[in-house]
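Below is one structure, written out as structure tokens; comments come after it.
Just one protein chain is left out here, and the rest sit where they should.
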Amino acid sequence: MIDKRVGCAASAVADIRDGATIMIGGFGEAGSPIELIHALVDAGPRHLTVISNNTGSGRVGLAALIANGQVRKMICSYPRSANSMVFPELHRRGEIALELVPQGTLAERIRCGGAGIPAFYTATAVGTILAQGKESRRFDDAEYVMERGLRADFSLVKADRADRYGNLVYRCTARNFGPIMCTAADTTIVQVRELVPPGAIDPEVVVTPGVFVDRVVVVPHPQQESVLVKEGRRYP
Amino acid sequence: MIDKRVGCAASAVADIRDGATIMIGGFGEAGSPIELIHALVDAGPRHLTVISNNTGSGRVGLAALIANGQVRKMICSYPRSANSMVFPELHRRGEIALELVPQGTLAERIRCGGAGIPAFYTATAVGTILAQGKESRRFDDAEYVMERGLRADFSLVKADRADRYGNLVYRCTARNFGPIMCTAADTTIVQVRELVPPGAIDPEVVVTPGVFVDRVVVVPHPQQESVLVKEGRRYP
Amino acid sequence: MNGWTREEMARRLAADIPDGAYVNLGIGMPELVVQFVPRDREFVFQTENGLLGMGPAPPAGSEDPELINAGKKAVSAIPGAAYFHHADSFTMIRGGHIDVCVLGAMQVSARGDLANWSTGEADAIPAVGGAMDLVAGVKRILVITEHTTKSGEPKIVTECTYPLTGRGVVDAIYTNLAVLDVTSKGLCVRELAPGVTHEEVQAKTGAPLLTPTPENAR
Partner (left out) sequence: MNGWTREEMARRLAADIPDGAYVNLGIGMPELVVQFVPRDREFVFQTENGLLGMGPAPPAGSEDPELINAGKKAVSAIPGAAYFHHADSFTMIRGGHIDVCVLGAMQVSARGDLANWSTGEADAIPAVGGAMDLVAGVKRILVITEHTTKSGEPKIVTECTYPLTGRGVVDAIYTNLAVLDVTSKGLCVRELAPGVTHEEVQAKTGAPLLTPTPENAR
């Protein structure tokens, strides 16, 4: 019987090795798989490349992973925000690399990575410094840059509910990068608030079909990043 | 107030002119917008290019549009099936052109047309006659062909329910090409079984957000192509 | 005081958005536009993090950390809203499905070049978000900005000195002093704020301004 449940976050991330490329879902705290990230801090792999829209807040979640010196490179669209100090400090000191990607291009690169598309053309960033060094080409009298699909060894994603097949639904704008990141990694690890029996999620409303998911960890009461930041918490 | 309802199928398709390119949803009869197609037969525009997975069955729906001499070219993946005689006859007589596209490439070309992507690379059809005349290119030691995004002047799509904003949900495998075709036309015309008030479709389960839809026609009891074919019906 | 307040700028801009428009609002001053939808019109607000049909901020205490806008502020969803993932969201934006985007600016050039994402300084942490996608994909780009910087330097210039967000992308500029159209001939003053003269606007602008004549309209 297919059953993708894994007992705990620690065992779900245990095989992530030094040098791995990891996609981490979320837009700000919405959809950020904070328990999986903390398990990754505990596990301790280093020299990671992380693909995520932001770089975390305060000293918890993704910011904690960065502060812990485990990340050598970030691929993201918006590496600063109100409570983001860790990444800017390390980046200014030259201790972490940054590949800045427009948000829509980042999303499309991830989707293409999951769909077997090695490269595509987009009008985004044409005529800007973010197109420098990239191939450009005209189609139908407009200019486009070529962008490459993006894949990862692992994706860490937060969803709302799952069944044992790994079918997922999300909540509100916490959906953001989850569905596309699930498709673009060799191993997709998802934390959900609730596990339900097969069929409890209407086949019409499944957002991520189970084929894209490898491991499901149930975290019934996930921590809220903004609350931890407000309380000045740090991890570990 | 935004209200995309149109009174009847005839008025919904009235501005489709000779020479238009039209995407028509459906995989076989599932999702085929038969009432909209029949309205297009009545309206009579000619020299159409039609993008649709199949070429219709019997002498109704898409097959009727072709039989009526209105289509100069089909772009599709599977132009024959059990009850498909009209297209093969006309094609053998040289009266209708065919651009044969692998089904997944067809889907991706339509999605890209809707997403502002003029071209992309795929491994599908590499080494086959369907890649002949197309640019190919190596990425990471594998070969890919370049395919172009596909757009249309109009899309005709069948969904199950809509609200006045044009938010759509579909039923079962009748979803097929509808959601991507809605994104890839200048004007998207949808027939639905039922119109519901805004909010009656949970924002979590909307499949096609209303921004992709221009006109909604309510057809409470759509005809079923296979029944019409079995009865030997023809349109008009 | 001469000129428009921030709220008046937002109201003036909102008056130019047609009924039924799909609208994306940038972070900061553009967010004010949501308060000034003309009474006889309906706009649908899209936020690129995955919501079409964004409604106003919820009452204090009932915010949902999973229901936010692109500025990561709590918002609500109207009846008839839809959630979707980022690739679908940017299909809307990059595929030309959004009618209007309202953005702030650090600089706008007479040709409609926009700089609004980076000072280009060596130790700045650049953050682009969806700005380059929006200017490349949305049909009409409206900039809302104070006419000059806090120190009085022109933000509307012949040539942007900051790194660009996009070239030739801006359609119109709404400032505290005037409404300017970007035309093929250059910047054209469509409207002056109360008590503001063409000369005053020109003095605070780093590029030549045209007055509206039939041939200056693009």
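A, B and C label the chains in the order they appear, each numbered from 1.
To be clear about the criterion, a residue touches a chain if its C-beta (ideal position, glycine included) is under 8 Å from a C-beta of that chain, and two chains touch if they have at least 3 such contacts.
The shown structure was predicted, so the numbers you read here are calculated from the model rather than taken from an experiment.
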Which chains here touch the chain that is missing from view? A, B
For the chain not shown, which residue from B:100, B:146, B:196 or B:219 touches it across the whole complex? B:100
Across B:62, B:75 or B:207, the one contacting the chain not displayed is B:207
From the list B:110, B:185 or B:201, which touches the chain that is not on show? B:110
Only one of B:5, B:91, B:148 or B:164 touches the unshown chain, namely B:91
Touch criterion as defined above, residue of B:59, B:175 or B:215 at the omitted chain: B:175
For subunit B, which residues reach the chain that was dropped from this view? 27-31, 53, 77-82, 87-88, 91-92, 98, 100-108, 110-111, 122-130, 170-180, 207, 224, 226
Touch rule applied to subunit A and the missing chain gives residues 1-2, 111, 114-117, 163-165, 167, 183-184, 197-199, 201, 203-204, 206, 209-212
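Methods note: only the chains that are shown with their structure count from here on.
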Fewest touching-chain hops separating subunit A from subunit B: 1
Between B-C and A-C, which chain pair is linked by more C-beta pairs in contact? A-C
Taking CA centroids for every chain, report which one is farthest away from subunit C. B
Report the inter-centroid distance (CA atoms only) between subunit B and subunit C in whole Å. 36
Computed distance of Cα centres, subunit C from subunit A, in Å: 29
Quick check on subunit B: which residues sit in contact with 2+ other chains? 115-117, 203-204
On subunit C, where are the residues touching two or more other chains? 51, 77, 83-84, 87, 90, 94, 136-137
